[in-house]
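One protein chain is absent from this view; the other protein chains keep their places.
Here is chain A:
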């Protein structure tokens, strides 16, 4: 068992090979390559318009790359090119082995149905057919993301911004995915709520051995959560490395600028 785990952790979970995408004359993303290993947290940082979100959409199979490939090691251990997956397989992957946390919880949640149903939806989509078990699992997950289970039947409309974001995380993690994409998960939250959410994310990531690709413009988020950082500018990756290394000793002038523009605490 231990041996097998070792082998599994040795092979990359997701590999991007020279991904490019242009919209008309604008090259949103140019020649991006990297590998992501199980349990690894990769932060993609850069200012608005640097191609972070385009890259995330290509990685998660929502946008076809202009050129290049994304391959993913499926649960059965076979690595497959995402572009060869049928739509049914891709959608299945998306709601079982992957998670996607949107910046705006309204995009990732069904605002009009209760929190319990929001968390349970993925389970029902993979064929769970027992109300009691679905509800127990949902309330268990609400506890894990620190939402009072008394509010399980309330719609997320009635939740605060921070609670919505935590609910979105629970909804994504309920099928025990191995890879979660996050697009500015702390954007639009006030500082104390951000801190709690980051704390929660950090413990969940460690506990569930999640691989995460997190897009953010907030270097503090990258420092707290990620093992590795990729800095993007004008569609290119200009610097990549271990988080401490990149943030404490930036090599590129642009990264130096980014790091120095954080206000001292």
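Just a few scattered comments:
The rule we apply is simple: a residue touches a chain if its C-beta (ideal position, glycine included) is under 8 Å from a C-beta of that chain, and two chains touch if they have at least 3 such contacts; residues count from 1.
Throughout what follows, contacts and distances are computed from a predicted model.
Chosen from "Phospholipid/cholesterol/gamma-HCH transport system permease protein", "Alpha-D-ribose 1-methylphosphonate 5-phosphate C-P lyase", "OB-fold protein" or "Sugar ABC transporter substrate-binding protein", the protein name that UniProt gives for the omitted chain reads "Alpha-D-ribose 1-methylphosphonate 5-phosphate C-P lyase". Of the candidate positions A:26, A:106 or A:126, contact with the unshown chain belongs to A:126.
Only one residue in the set A:14, A:56, A:117 or A:258 touches the chain that does not appear here, and it is A:117.
Listed for chain A, the residues touching the missing chain in the whole complex are 87-88, 91, 110, 113-114, 116-117, 120-122, 124-126, 129-132, 134-135, 152-153.
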